[in-house]
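Read the structure below first, then the notes.
Every protein chain of the complex appears in place save one, which is left out.
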Amino acid sequence: MMARYSFKNDYSEGCHPNILEALARSNFQQEAGYGLDSHSTKAKEMIRSLIKNQEAKIHFIAGGTLSNLLVISSLLRSYQSVISCECGHILQNETAAIEATGHKIHSIKSDNGKLTVQAIDSLINEIGNNFPHSEKPGLIYISNPTEVGTIYYKDELKKLSDYCRENDLYLYMDGARLGHALTAEGNDINIEDIARLTDVFYIGGTKNGALLGEAIVINTEKVNEEFEYSIKQRGALMAKGRILGIQFEELLKDNLYFKLAKHANNLSMQLKNALLKKGYPLLSDTVTNQIFPIMDNQKIEELLKKFDFYIWQKIDKKRSAIRLITSWATEEDKVNDLIQEL
Amino acid sequence: MMARYSFKNDYSEGCHPNILEALARSNFQQEAGYGLDSHSTKAKEMIRSLIKNQEAKIHFIAGGTLSNLLVISSLLRSYQSVISCECGHILQNETAAIEATGHKIHSIKSDNGKLTVQAIDSLINEIGNNFPHSEKPGLIYISNPTEVGTIYYKDELKKLSDYCRENDLYLYMDGARLGHALTAEGNDINIEDIARLTDVFYIGGTKNGALLGEAIVINTEKVNEEFEYSIKQRGALMAKGRILGIQFEELLKDNLYFKLAKHANNLSMQLKNALLKKGYPLLSDTVTNQIFPIMDNQKIEELLKKFDFYIWQKIDKKRSAIRLITSWATEEDKVNDLIQEL
Amino acid sequence: MMARYSFKNDYSEGCHPNILEALARSNFQQEAGYGLDSHSTKAKEMIRSLIKNQEAKIHFIAGGTLSNLLVISSLLRSYQSVISCECGHILQNETAAIEATGHKIHSIKSDNGKLTVQAIDSLINEIGNNFPHSEKPGLIYISNPTEVGTIYYKDELKKLSDYCRENDLYLYMDGARLGHALTAEGNDINIEDIARLTDVFYIGGTKNGALLGEAIVINTEKVNEEFEYSIKQRGALMAKGRILGIQFEELLKDNLYFKLAKHANNLSMQLKNALLKKGYPLLSDTVTNQIFPIMDNQKIEELLKKFDFYIWQKIDKKRSAIRLITSWATEEDKVNDLIQEL
Partner (left out) sequence: MMARYSFKNDYSEGCHPNILEALARSNFQQEAGYGLDSHSTKAKEMIRSLIKNQEAKIHFIAGGTLSNLLVISSLLRSYQSVISCECGHILQNETAAIEATGHKIHSIKSDNGKLTVQAIDSLINEIGNNFPHSEKPGLIYISNPTEVGTIYYKDELKKLSDYCRENDLYLYMDGARLGHALTAEGNDINIEDIARLTDVFYIGGTKNGALLGEAIVINTEKVNEEFEYSIKQRGALMAKGRILGIQFEELLKDNLYFKLAKHANNLSMQLKNALLKKGYPLLSDTVTNQIFPIMDNQKIEELLKKFDFYIWQKIDKKRSAIRLITSWATEEDKVNDLIQEL
């Protein structure tokens, strides 16, 4: 049990109560295993309708790292590599899970956490001149929102997508917090756009109200139909696939998934505005559910007595950036308490 | 929804109601991520008490294949291989998940699904003479109960354990249905014995009343302390580790885990006795929750109209063996219905 | 230095003198690295002419295991497996090199070392019913001659080839001793047939007069054009590729490669006839440069005083099979000495 209220991450609580109710309701119903149950079938149909692509293949996977390593290792051939922004989750926070499947990740520096066609093209040209002594990039990895809380705009994603299609590269979007991107202020992309412009993306459940679960969406015929083999081979095929299906079924009913994300965004924007008003600079101008204010270390110490959060980065001897995250479960009162303390 | 009552597997239903209640009870409590929550801590303590080894390291993992590949790839060095019974789950039902991590599995034929020191020793000698053109076995994989429903007895396990320790081999027990082995008629091993005689084993939750989850138990200092890296690298570290902790906490309270397994065993033994009484031969003399009766194909067709189960193996032109599984959730009425139909 | 004359293998001597002369002749000529030298270019042209396929892609690789792991890991996708005869070199003598690249090998029992369509088809059907819990076979591995010294006949190879093309499987022939197969008594296949009927095969140099080197021949457009990446990635791209090119250039001049193999076969057939005349049974009716006579252990002890060879297999308490190999370098006198001793 945590005594202090936590803004440390968006997976501190269990799940939205609708999910628990649905689990209870369906508990003694016998279902087929391995994702062939009625709930998974239903949830897949709901996603296909949402993205308006009846041909899309959907797979429910327990977590984000497992989804990333599964997608990337399934799509790429043994000599192919991945291109990611330097802050990419697969580069910084997954214990070399991708390399463990045999693939190198090229790192591209970026201040706002986004990849651009220029940066990718320049890297590919440089590597290409060294054939065959350098590997061949085969997949562009992006996340939306990015690791620093920014989002991709439609023209940016369109350019990446066009470039990838012209250059025979897969475009894969890590959507661990996809709901937060799509409900952010200023966002001009919808989920149909994403399905149209990427080859594969996933809709993150764990960080938006599910107990566990991410929905991998495959939007292209280029992707091998035998993805199921990989799921099993990587240990990602759940016997009781029903529990993943049920969660997405509930999250997608009545737009709940987007409502929960919007709730988190609203509270983080309240926090952001309060911080700006009080003169705290921000490390990154985020529009989703993560805020990175810069504070005196002494102030941070004080805040830590009442609230829990990550110290994100040293700025100088006296100041650091912290990360404050809101979620589907964050209580407005607690945000107000925090604002009070600032 | 399945119209016919299913004896197809032991993961057709959700989970024991206690688990759903515990999930609901703790739902809005904030907890640390990645298995550092209070429930996982508590459940680990309960397991250490149960096996009477305060030094054991416990890790909760979503499923069996993921547990197997994680344990094996973490323990072995790149040139080492695994020895398994031919019917081993890692050989027959995991889409080469172990080979995908770079390790060969040697297959040993066995009628009763068990490995013996003689068979292992003979294989190791044969391979050893071909150094370095054959790989070096590093781990013995067994499961209890075996894939054909039999169990290991204490003297058998002791001999394997002694052999492994003398020959610098890890002994790993897949306990997907461990509860069913330990509550089987005639079983003379308890969980303390297993912790003492193996290097690593896992306590299976998925097939005995959990929504998901297996508890890997590491009983030896030989096993590298940095197992956590591997868990994350293989995509097996759950953000909301609490949901695994909660399940084992509930299953281990008041011996529930063993009661559920005993329930399944009792019903399968009722079935077995009825089948024997009616003159059906059995493919394997099982003592746990799986029964493999041999029937005329016509009889099988008839039964399939009312019940669901796997046709396991062709016996001859007219007959096949089927697999009937009972579980923590199987209703005695339904078993009686099935007996009626036989 | 070996005191006793060795029939242990076909790589006990250096190389055909023509190769040493060519190495000396070209030694100070500057050449491009990595297989782009004039000798490799020439040797590739010679192979394309030989197999009458101007589109074939040729790559020279240092050794057999490296060739096998390179071809197999390049062709297959991560979830695909290999099918091999139980005695296959990749199963018995390569320290799990294929599994180390992530691929399972299915083993098929066979008395004569050959695979048949029936055996393959039965395995594939069995596995296929377990989708996706069993891996997906993607490549058939055969060697010609086989590990037990037999050869494939044209109708046998044709059937395998047809089956593979109908079932979207690669057919790969390990030709470590290809020359010996193609010059064996009774052989009805030529190298053009092999190029036409397989997807990939290699022409073994090491066991037929080269210092080192195998020529991988890719006969199909299905095989990815980016094989060069894999060669470098697996450490198989030699800086001084010229030394591989020079060897094949010499071996292919004036049919030397086939003359050397024929020499080895002739001597082994002399041995075989002598053995049969003297009443020694043979383990396998070989037609290439390996003979497996069965002898009393006492006789073997005696022979070992004057000659070196492998004891291949225990037959019973009193008798074993030995392996006698002849090569491009074996002297007829020594064969006669051996016959004398029998």
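In order of appearance the chains are A, B and C, and numbering begins at 1 in each one.
One rule holds for everything that comes next: contacts are C-beta pairs under 8 Å (C-beta built on N, C-alpha and C of every residue); 3 or more make two chains touch, one makes a residue touch a chain.
All values derive from a computational prediction rather than experimental measurement.
Asker: For the chain omitted from this view, which of the shown chains does it touch?
Answerer: A, B, C
Asker: For the full complex, which residue in B:His133, B:Lys154, B:Lys259 or B:Lys299 touches the chain that was left out?
Answerer: Of these options, the touching residue for the absent chain is B:His133.
Asker: Write down which of A:Ser38, A:Ser134, A:Thr220 or A:Gln270 is the residue touching the left-out chain.
Answerer: Of the listed residues, the one touching the omitted chain is A:Ser134.
Asker: Which residue, C:Ser12, C:Asn53 or C:Gln270, contacts the hidden chain when the whole complex is considered?
Answerer: C:Ser12
Asker: Go through chain C and note every residue touching the omitted chain.
Answerer: Contact residues on chain C toward the absent chain are 1-2, 5-6, 9, 11-15, 17, 20, 23-24, 26-33, 38, 62-70, 94-97, 100, 206-207, 211-212, 229, 232-240, 242-243, 329.
Asker: By the contact definition given up top, give the residues of chain A that touch the hidden chain.
Answerer: 78-79, 81, 92-96, 99-104, 107, 130, 132-135
Asker: Need a quick check: the contact residues on chain B for the chain that isn't drawn.
Answerer: 73-74, 77-79, 101-102, 131-133, 135-136, 224, 226, 228-233, 237
Heads up, the rule we're going with is that only the chains that are shown with their structure count from here on.
Asker: I'd like the most central chain, judged by C-alpha centroids against the all-protein C-alpha centroid.
Answerer: B
Asker: Would you kindly state whether over half or under half of the residue numbers at the chain A/chain B interface are used by both copies, giving same or different?
Answerer: same
Asker: Which whole number of Å gives the spacing of the CA centres of chain B and chain C?
Answerer: One centre to the other, that is 42 Å.
Asker: Residues of chain A that touch two or more other chains: which are they?
Answerer: In chain A, the residues touching two or more other chains are 229, 232-233, 237.
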